[in-house]
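Shown here: the complex without one of its protein chains, the others still in place.
All chains are identified by letter, namely A and B, in their written order; residue positions are counted from 1 within each chain.
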Amino acid sequence: MQPIVEFQNICKEYPGVVANNNVSFEITRQSIHAILGENGAGKSTLVKILYGHVKPDKGQIIINSDLATINSPTTAQSLGINMVFQHFSLFESLTVAENLILGMSEKISLSKLKSKSESICNKYGFNLNLNSPISALSVGQRQSVEIVRSLLNNPEILIMDEPTSVLTPEEIKKLFKIIKKLVADGLTVIFISHKLDEIINLSDHVTIMRNGKVVSNLTTKNEDPESLGYKMLGYKVSKTKQINNINYSEDVLSLNNLSSYSQDPFTTNLNKINFKLKKGQIFGIAGVAGNGQKELMEILLNENDYEFNGNIIFKNININKLSTFQRKSLSISYVTEQRLGHSAVPEMSLSENILLSMNHKAEFKRGDFINFDRINSYANDVIKNFNVDTPSFNVKAGKLSGGNLQKFIIGREIMSNPELLILSQPTWGIDAGSEAFIKKSLIELSQKGVSIIIISHDLDELLEVCHNISVLYEGSLSKSLNVENIDITKLGKYMGGLFD
Amino acid sequence: MNIELIIGILNIVLISTTPLVFAGIGELVTEKSGVLNLGLEGLMLVGAVTGFITLVLTGNYFYSLFFSIISGVILSGIFAFLVLNLMTNQIATGLALTIFGIGLSAMLGKKFSGTPIEGLNPYYFITISFLLVFLVSYFLSKTKSGLIVRAVGENHNSAYALGYNVIKTRYMTIIFGGIMSSIAGFYISICYAPMWQEGMTAGRGWIALALVVFATWKPWRLLVGAYIFGGVAIMQMNLQAMGVKLPGQFFNMMPYLATIIVLVFISSNKLRLKLSAPASLNIPFEKNQ
Partner (left out) sequence: MVYLISIKLRDDYSNFIFYLSPLVAVVLTLFFGSFIFLILDLSPIESFKIFFISPISNSYGISELFVKATPLAIIALGLSYCFKNNIYNIGAEGQLTMGAIFGGGIGLLFNDSTSIFLLPLMILFGAIGGAFWASIPALLKTKFNTNEILTSLMLTYVALFILDYFVVGPWKDPAGYGLPKSMPFPDAGRLPVLFDGLRIHIGVFFAIIICFITHIVYNKTLFGFKLRVSGLSSKASQYAGFKYKNLIFYTFIISGACAGLAGLFEVSGPIGLLYRDISPNYGFTAIIVAFLGRLNPIGIILSSLLIALTYLGAEDAQLFLKIPSAVGFVFQGLVLFFLLGTDFLNKYKVSIS
């Protein structure tokens, strides 16, 4: 039987990154096909191409043996392709019925909609009240609305992007039953996931992607979580780098039973996070995006008075209630994932961006007046010491290249002599030279006794620089693994959610 | 308190608040799609003067209404182009429209000021206003196009993701609002006064804005609210005559204070806010090209 979908040499590039690099594989009709990979593997781009949101630079897609040109979601839908997004496109204040109608391209009367959706719900076990506003529904129910909305279009292919990331275990079980039934009734399901146990339980085939390329195409029943995890990371073994031992023995930071809870279904709740950090230690927190990294960073940064249980102890001081300003005054420095618009203001000069982070330091102000001489000379020092390619400190931050900006930001923090430096995705999207420079700077910094936490989706980065790594998965932190002689299989399992 | 007095008051209230209903229902639809148009006062005045001048020049009520509406289409079209295509600040643009409209109407109307005309029976429009509220209510709650308007106002990114043309939808709601405001102006100069005088809308455009919020963006509430606002203004004159001690300005203030209270009420409870106000209100829609 011919495959229902065939990707042939799909290529897509964005400035600075190759999202899809000659991706070719087939999807069998009436099967459940998983696409596995870490962040930046290219999975999202590929399915967006299939759904018509993105146009490939090169390559073809064959649907049912016909060459398909998919220009828009409407075209995709007419070819029988529908997608359920990770972040739903629902309208909060409108009812379920209204949301369903909006998802349908053809005109449909309310009574016809009712009967059609009722039959779908009955068939697959969805429990939906058509008159209820979306705001009153649980996350699982909202996803059901998204799925029913897709099913109303009589699709042949259903794409699901990380479908279980917001569901409870109960809801996941229900979802799996529904998917299996859908496939038994003739549908083909493609789903993106990084969760190994789910892929093992649900899929018939799995395609593993890394850095835009297809790494393997596997039949799931021939695999187990360990082999999948290993294959997901496999070739990394040669990439680990030897870094020096930790020279100090005092604990600088400890997180004790840190848990957080939020009403917002798209926030990951943190679950009893525990770790200790020594002086001079570089600790990496790995994991696919959406597993709690953002929430953890927010708690460490305390920009929003996030609520949480547990303790953060820094050098024997409980810093739970301290504001960002106060934590910075204690010599904790931060580099956020988003540069422009978060750790730097693009419309402001480099000098002013120094002040952005250093306004807690008395040396930069006299009363409320800014001491520009000091700030400018600090900016000059950062520019010099961190190889920032820019004519002067008056240049606006938005004009710097990604790599130079990041060197500037990290240099700004490092030169304030922090005792603890926390970075999120420090080398994403920058040139190789800047990347190498930053990694070197971090290692040198740790040798001087500064403790560093790096939260990153990029395992390469962590393996090169950290002393040890833990994996964050659905808000829980795994045991930490020493980077020196790391057990890649274990790391792979942790990444896929299978902690010891 | 006899029946005649009550009927008389009701009559006055109906006649004098109808412009609020027109302008208000137009702005309601505009805001439902996520756009805030502060230019109502300007639109009303230009509609009023255009209708007046056309009537004086042609003597024909239909032409008069027609050109009044055209003026609304042109001005609100300019507003729409600025805020939708050029993504200008909606507040500033609406303000510019109001100030420009006040000036333009005064300039155009100068030559014709004081010309007597025969007014049109206001009850035509009063009936239309009721019909309009009914139609808009039906449109928004029962038709797919109305649903699209609500969706765009609620979450323009999701609407776009589902393939709906956000810009086109908003053009239509803005121009609809412009037409409604110019009809309100037409009513004032042709049916209510009837005459032309500089600035004769006397702030009704701003009241209409308050009205939309006060009515929590629901058409029937808008109708009721318009009569409350208008009724209060009329009542305060009569209350004074009846010897009520509170100063008239106190009553005049009431609708505005009440609107503030409604605003606080619906914004402090986040859920209420979600159910009432279009979430995309005043946020420009930027398509990533």
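The definition used in the following text is that contacts are C-beta pairs under 8 Å (C-beta built on N, C-alpha and C of every residue); 3 or more make two chains touch, one makes a residue touch a chain.
Just so we're clear, the structure is a prediction, and the values are computed from it rather than from any experiment.
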Chains still shown that are in contact with the chain withheld from the display: A, B
Option touching the unshown chain, where A:38, A:295, A:352 or A:461 are the choices: A:352
Contact residue for the chain not shown (choose from B:104, B:167, B:193 or B:224): B:104
Listed residues B:161, B:224, B:263 or B:283, member touching the removed chain: B:263
Absent-chain interface as seen on chain B, which is shown: 36, 42, 78, 82, 86-89, 91-93, 95-107, 109-110, 198-199, 203, 206, 209-210, 213, 247, 249-250, 252-253, 256-257, 259-260, 263-264, 267-268, 282, 286, 289
Touch list for chain A against the chain that is not drawn: 301, 303-304, 323-325, 328, 334, 336, 338, 341-348, 352, 355-357, 359-360, 365, 368-370, 372, 396, 398-399
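As a working rule, only the chains that are shown with their structure count from here on.
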Computed distance of Cα centres, chain B from chain A, in Å: 46
List of chain A residues in touch with chain B within their complex: 72-74, 85, 89-94, 98, 101-103, 105, 107, 133, 135
Footprint of chain A on chain B - complex, ascending: 144, 147-148, 150-151, 154-155, 157-159, 161-164, 271, 274-275, 279
